[in-house]
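The other protein chains are all here in position, but one chain of the complex has been omitted.
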Amino acid sequence: MNKESLVPVLGVVTDVRVDTPDVKTFRVNALTGGKCFEHKPGQCAMLSIPGVGEAMFSITSSPTNEEYMEFSIKKCGCLTTWLHQMEVGQQIAIRGPYGNAFPVDGDLKGQNLLFIAGGIGLAPLRSVINYVRDNRKDYGNIDIVYGSRSKEDLVDYPEITNEWCKEAGISVHLTIDRAEEGWDGHVGFVPSYVTELGFNPDGRVLVCGPPIMIKFVLQALDKLGYDHKQVYTTMELRMKCGIGKCGRCNIGSKYVCKDGPVFRFDQLGELPDEY
Amino acid sequence: MRKFAASQAESIIRSIPMPVYLPVEKEGLVEYARYEEGVKLALDTCKTEKSPKDVLFPQWEDLMHFRVEGKNITLTEQERCSQDYVLFGARACDIRAFKVLDKVFLADPVDTYYAARRQHGIIVAMACGEPLDSCFCGVFGVDPAEPEADVILWKVGEEYYADSRTEKGKKLLDSWPTQPAEEAPVKAAKADIAKKLDSKPFAHLNLKGFDGDHMKELFASPKWKQLSLACLGCGSCTFACPTCQCYDIRDYDTGHGVQRYRCWDSCMYSDFTLMAAGTPRPTQLERYRQRFMHKLVYFPANNDGMYSCVGCGRCVRKCPMNLNIVKVIKALGEGNK
Partner (left out) sequence: MQVIANAIKKRALELLADGTVARVLGWQPGEQQSDWSPALFESADDMKDFVYGKYAGANLSKTCLKFNKAEGKTLVVLKPCDALSFNQLLKEHRLNRDKFYIIGAGCKGMEDENGLLLKCQCCKGKTFEVFDEVIDDEESRRLPPSDRFEQVARLEKMTHQERFDFWRSELSRCIRCNACRNVCPACTCQKCVFDNPDSGVAAKANTTDFEENMFHIIRAFHVAGRCTDCGECSRVCPQHIPLHLLNRKFIKDIDELYGDYQAGIGEEERTPLTTYTKTDADPGVVHERGNE
């Protein structure tokens, strides 16, 4: 009999890292060690605490990490508030992987990649960035534009500054919304920073962040000469089953949990104007 | 072709050595229920209040059980259905609806709870001698005289004619005390049913224009405002509909652990797409539009043109404000001006 996709496996939290005032990154292992299951960059998993709820989170670690899986979770609702109280040793119910992945073995291969992220939107893209780093020769130049409200709201800051910034072939461009003491980097919103930096409209773009940011980034990319077929993003809607059956994330003829969350912008253009 | 006297129906049902679900009358309403001594059979009723969808996809079912002790969790899955059962007296529209549900639940990854129930069911269908004015199954290619079941029954006079269509149907039919019968009366009954259905008011609804190519146009139609005005968002249509399959998964703290169950939900409800950041369907107009776009456009786009409506007409009878899919088809379809 097939394994039932609605039934989770049990995992355990083996590390909790505070990233920002409202984002924590949790490391999850299978009860017997190792990972609960394999995944592809961009895929998600359903995490639940029995009695509290279940929700879909993108897996922020790359599949090339063979030891554990990581989730960066922003505290913004009942379940996420509960998850933020978790300590090392807490067991959770986890099922997945769900969703399509970024086409790292397809359309993205051999291309120059521009990653544009805002706030917690870095979480799903981080999975791709680290995957690409571990398969470096398969991809071209990497540019990362990442912005947040303030310096302390930048997620994965140590990894960005200690690893990404120091690698050849990767250019990191950080920005924060408003000037503050102790920050001598760029100040300004992500979409205008993208315009300022001015990229060549070759290669592929992966955008993830608040819907308003995505909207303005897309306008900026249009002005730089990008075609919508070159730009990927992730969509977020309320999800319950995660397997394209319960109907909650249905939009047009697509189910975001199954046909997404990764969509190319020209595909989004074909969907009804509902998000 | 076999036959038996209508008066024998109950004793045949009683003799079936497994649970039998069939239309039963209680306090003036006819619903599917499990057969037991003393129930009032209602095999000749054309339309039950709710469809037999419950038999495959119950209104609520437990999926698994958790025990939480400190930081540790124990998980126990609910047993799958493992006993054969008979669904007796189902109609062609409701049986076609099962095929719609199959497209969703049996698609990869297979829903094993549903699959188990689907596998263990033997369907004995009843052909519809008296379609109602609200019936329009023919519009969706359903033949009320030839339901797609394991065994089919046709009522002719005071007798039921019976024929099997599958291996497990034949096995069941062979176990009943029946006599050999002529084909001719069934042929005549079928012709009569076709004629009756054809004369019904909605028999010739035109579905032209409801396809993937017109998705954006239909979505943007200004007619949704008027169509959805009176909608209460009560979801009666969803509950009565044999093809609606949206569900919710929730946790229930029993005090002795947590039961994770699934229950019917409706895209018409205001909290269906509600997230911390808001909802893409803030008013009833968007939710009303979603249900009908799904039935007439999105589902066929994903399933080779198969509509998620079988013309049973329950929404026509049930809606407290008299809204229904017929009015939507007529307002938005190209061929119904």
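To keep things simple, chains are lettered A and B as they appear, and every chain counts its residues starting from 1.
Throughout what follows, contacts are C-beta pairs under 8 Å (C-beta built on N, C-alpha and C of every residue); 3 or more make two chains touch, one makes a residue touch a chain.
Please read these numbers as outputs of a predicted model, since none were measured by experiment.
**Student:** Of B:P19, B:G129, B:P185 or B:G233, which sits in contact with the chain we cannot see?
**Tutor:** Answer from the full complex: B:G233 touches the omitted chain.
**Student:** I need the residue numbers on chain B that touch the omitted chain, in ascending order.
**Tutor:** Residues of chain B in contact with the hidden chain: 27-29, 49-50, 59-60, 133-134, 201-202, 225-226, 229-230, 232-236, 238-240, 248, 250, 252, 259, 261, 263-265, 269-271, 316, 318, 320-323, 326-327, 330.
The working rule: only the chains that are shown with their structure count from here on.
**Student:** Just curious, how far off is chain B from chain A if you go by their C-alpha centres, in Å?
**Tutor:** That gives a centre separation of 39 Å.
**Student:** Which positions of chain A touch chain B when the two form their complex?
**Tutor:** Against chain B, chain A makes touches at 1-2, 4-8, 10, 48, 50-54, 76-77, 87, 89-93, 236-238, 240-241, 243-248, 250-253, 272-275.
**Student:** Write out the stretch or stretches of chain B touching chain A in their complex.
**Tutor:** Touch residues, chain B against chain A: 63-64, 66, 68, 71-73, 75, 77, 80, 104-105, 107, 109-113, 212, 215-216, 219-220, 245-249, 251, 253, 258, 260, 262, 265, 267, 272-277, 280-281, 286, 290, 293-294, 297-299, 301-302.
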